[in-house]
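Note that this complex is displayed minus one protein chain, with the remaining chains in position.
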Amino acid sequence: MYQLTIKPRFLETDALGHINHTVLPVWLEDGREPIFLLFMPELNVKNWNLILAKLEISYKKQIYFGTPVELRTYLKKIGNASMTVRQEIWQNKEICAVGEVTNIHFDHQAQKAMPIPKHIRQELEKHLYKPA
Amino acid sequence: MYQLTIKPRFLETDALGHINHTVLPVWLEDGREPIFLLFMPELNVKNWNLILAKLEISYKKQIYFGTPVELRTYLKKIGNASMTVRQEIWQNKEICAVGEVTNIHFDHQAQKAMPIPKHIRQELEKHLYKPA
Amino acid sequence: MYQLTIKPRFLETDALGHINHTVLPVWLEDGREPIFLLFMPELNVKNWNLILAKLEISYKKQIYFGTPVELRTYLKKIGNASMTVRQEIWQNKEICAVGEVTNIHFDHQAQKAMPIPKHIRQELEKHLYKPA
Partner (left out) sequence: MYQLTIKPRFLETDALGHINHTVLPVWLEDGREPIFLLFMPELNVKNWNLILAKLEISYKKQIYFGTPVELRTYLKKIGNASMTVRQEIWQNKEICAVGEVTNIHFDHQAQKAMPIPKHIRQELEKHLYKPA
């Protein structure tokens, strides 16, 4: 599991008094940075090799400003050229949202999917999701 | 079908030169405004009666700054107290992303789901999605 | 004057029930697009030749979701290589905010300011601000 603590920003609230749902994809992207670093150790945007193919978020509880949020990021499935990342957003010891993101390892020049290299796969496997 | 034309904003791009994936939920929310208006004709946030339970986006093609985007919003399923909205994002006559959003008609005071009123249901049914 | 009508987005509100102040720079950037187009008719980010040097916003009235906003963009000052843009945000016939943005015409390759070409200057002069 990769962990990230996020302090909600005031502007991330909306007029309903909670964090607006469109903010969660932003936090989730932030929580996947350790994975980006595995694929692109220098985070060089000119050699970016991941594509986001699918994003899915289930909203379970409202999230509020004023209390830190804990983001837990797991690998749910590691395929040949793609992976599914599971991300949980916790606040006040309750799970508030669950995200699932499918990323593809992609060669932008050749415009095709590339197998995930073995050393990255081994690293990712340390963070596999095991349902309780 | 509800239609909305959106002009991508420069800040919505990211360093990969395309529209960042976290922007799409923002556009989708914008495209659902006609539905919000059915449930809350005055858009009064103090009587907001819709909850977003699930968001799902499939990213098919990159979207770029400089060309308008067309957003098509359909009802995919209208349940007793909930509905699933299908939204398509088009640019240059190509479908670039498909979103699915599940909303629940919700009484915040009683903290429970409420049936969708008949007159709203009838209006929503005019916008049902019919796969080609 | 360049004019743009903007429909505030729900997520642009914050928990105080109004549009969060950080949204205004976003709208202002959107309102300057006709100026970007003068300098870069193809809006090609690889040849971007404007730098934002300074941004100043005076907040006069709260802005709300549910009512369109009108954005008026003027040239306040056109210098040799720079210009100051004045932008007004109106809602319900009241001026809610005034922005001033200083842009520099910039050659990214040579890393230096460039004079504003005559044909662009002439076009900009049609939009000069004349205080009432």
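Going in written order, the chains are labelled A, B and C, and every chain counts its residues from 1.
In this text, a contact is a pair of C-beta atoms (placed from the backbone, for glycine too) under 8 Å apart; a residue touches a chain by one contact, two chains touch by 3 or more.
Owing to the predicted nature of the structure, the values given are computational and were not obtained by experimental measurement.
Although it is left out of the displayed model, the omitted chain contacts the following shown chains in the full complex: A, B, C.
Within the complete assembly, A:Asp30 is the residue of A:Asp30, A:Glu94 or A:Glu125 that touches the hidden chain.
Although one chain is not displayed, subunit B still touches it through residues 10-11, 13-15, 17-18, 20, 22-23, 65.
Interface residues of subunit C with the unshown chain, by the touch rule above, are 15-16, 21-22, 25-26, 29, 45, 48, 51-59.
Touching residues on subunit A toward the chain that is not drawn are 7, 9-11, 13, 17, 26, 29-30, 33, 36, 42-43, 45, 65-66.
Convention: only the chains that are shown with their structure count from here on.
Copies subunit A and subunit C of the same chain sequence form an interface built mainly from equivalent positions, shared numbers / all numbers used being over half. The distance from the centre of subunit A to the centre of subunit B, with each centre set as the mean of the Cα atoms, comes to 22 Å. Rounded to whole angstrom units, the spacing between the C-alpha centres of subunit B and subunit C is 29. Remark: subunit A and subunit C have CA centroids separated by 34 Å (rounded to whole angstrom). Contact of a single residue of subunit C with at least two other chains is seen at positions 10-11, 13, 17, 65.
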